[in-house]
Structures are given as structure tokens and as C-alpha cells.
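Mind having a look at this structure? Questions to follow.
One protein chain omitted, others in place.
This part shows subunit A:
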């Protein structure tokens, strides 16, 4: 159990910087998920915490101790790997016992700890098998058993579910979360799957190009993305982005889209944006914030020709164009239009986002 701190951590390979100054403060017992596209530096950061990669600059502290110079075995961490990394020539029991044997614990205690861990993860009957005789889900469980048996200060997960099929992934996801509730330990979990990030995390760290874009609770990330990148990465389908201009006066703001369409900014949001009058912006709106016709306050009508409809069951993805930009709306299937018809849509401007076209940071912050 420990706090985990990263202070301006940099990882460089020659002139290329894979991680460019990451500072994080992860609380004791917190479940933090690193998420981002491939090559964003999330795995490298995790591996630096684990001690598997050398830290080029900056500091990492577990508890009160700076661990930069400690080997991975001395950091009191446990890691679950993407491909499980179970020792193929050892039985499940030996796999789990290995780390305890390295700590030179008495045999009786080792056996007792294995039994407890196996019970927690329901793998007692697998203890005498070899990893090669296990299914993907079972291997995953053994890998977790190997991690929990040592009672570490920090758990590290490196995309542990990406080798499982979709159904099993959902099951293991809830299981990892339940395990964390059962054994509350500081956890860092790396994934490229934003659904995993949203569902599991106490706080999510969105990374891009070696830097932290935003660290926040999942719901805040969704509602108040700090940048265009976070807005586009979190939420499925992705947020729509349109080039626009913010015009009008402080009390009567509106957005002018490329094709001249004017969208009124509701009074509830005017305060957020009134300092950015008369400038180019990127207008962001989630597919869930576009609906078929609706009269509620803050909803603005827009007329468009439907290009394509993808039914998903409860909702349908409706694609249409505004000016030259394609938009996607997630609409209740009951009200879904047919392709190639013209339709009045409504945009929920209460949920609008504006970003700076150059820095791509949110203008609401």
C-alpha cells in the first residue's frame, strides 16, 4: 500500500523522447488507468514504474522512497503482462510460488499464501497444471494470482485483457475491478481501450505523444475534456468536430459554421466562452448530443440530408453532412430516419465544446 508519484519523468531513446515530462500523483489504493493510442508512451511509463526501463530524467517514488535506482525486484511491485508471461516449464503452483521463493519465505507460509490466492481467484483446481494446459482466461487468472500472492505496494497491469475474446474481456474486466475492491492496492493499468479505462478507473490518465493530456475521473473526462484529443479519444463513437467562428455579443453568442449555419449558444454556456468572441474555434459535439427534432431549451435545430444509417439495435448511427464536414448522430432507433432523406436534427448546445484551433485546448477551461 503506497502512494505513487512521478515527477517530470522523461524517457528518451537517443534524440527521440518517448515520454516527455510526465508528472502524476497517484493516491494510495487508487485505481488509475493509462489510456492512449499506440506509441503514446503509456506502456513505457508503466515499464519505468516497474523498473524494466531506465528513467532518463525525473523521479519516481513509491511510498516515500525514490525508486529510480532500485531494480524491479526491489520495488515491491507486481506486474501482469499482456501475454501473461507465465513460466511454461513450471506448474501453476510453482509459477505463483516463484516470487515468494525468491524472498526466501518459509515453505509453510508459501503454501498457505498460494492456497489463499488460489481461492480468491478460483484457480485451486488448476494448481498442478502447466500454463500450456490452460485457456486464455485461466492463464490471466494465474498471472493475477502471481501478482496478488506477494502483497505488493503497487499492482501494474500492461494491457492484460487484449489477448482475450470480447466476451471474456468484459468478464475479466469486472473481475479485476472486484479484485481491487477485495484487495485495495494502488493500481496502474495500461490499456488502449477507452471503454476499459472508463469502466475500471478511479481516475484516467489520457496520454498522447509522450505527454499527459488530462488526468481526471472518467465522467469528468467525458463531460469536460481538456483538449480536442481527449474529446475525440473518450466516448464511442467519437465526438464530431466542425470548424466554426464564435460571433455575436457577450449576452447573445452564436457559432457560425462553414456553410453559414448559425447555432445559438445557450445562456448556460455563454459565460464559458464570452472571452473568445470573434475568433475561429473548433466546435465539438458528441453523437449522443444530436437528436431528431427536439424543443427543449438549449437544443438548436439544423437541417441536413441523411447520408447513411447504421442500426445498432437500441440506437442507430446516422451520418449526415454540414457544409463539407461529415457528422455522426446517435439516435434512438425508433426515430431513426431513412438514408437519403432530408431531416431536421436538433443539437444539444448545452453539451457543446469549443477548442482552440491552434493549441487544441478546450476554451471552457
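Keep this in mind: a contact is a pair of C-beta atoms (placed from the backbone, for glycine too) under 8 Å apart; a residue touches a chain by one contact, two chains touch by 3 or more; residues count from 1.
By definition in this document, contacts and distances are computed from a predicted model.
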From "Lipoprotein", "Maltose/maltodextrin transport system permease protein MalG", "3-isopropylmalate dehydratase" or "Sarcosine oxidase, delta subunit family", the hidden chain's UniProt protein name: "Maltose/maltodextrin transport system permease protein MalG"
Full-complex contact with the absent chain, from A:79, A:126 or A:231: A:79
Contact with the hidden chain (one of A:10, A:61 or A:99): A:99
Residues from subunit A at the interface with the omitted partner, ascending: 50-52, 71-74, 77-79, 81-83, 85-89, 98-99, 102-103, 146, 150
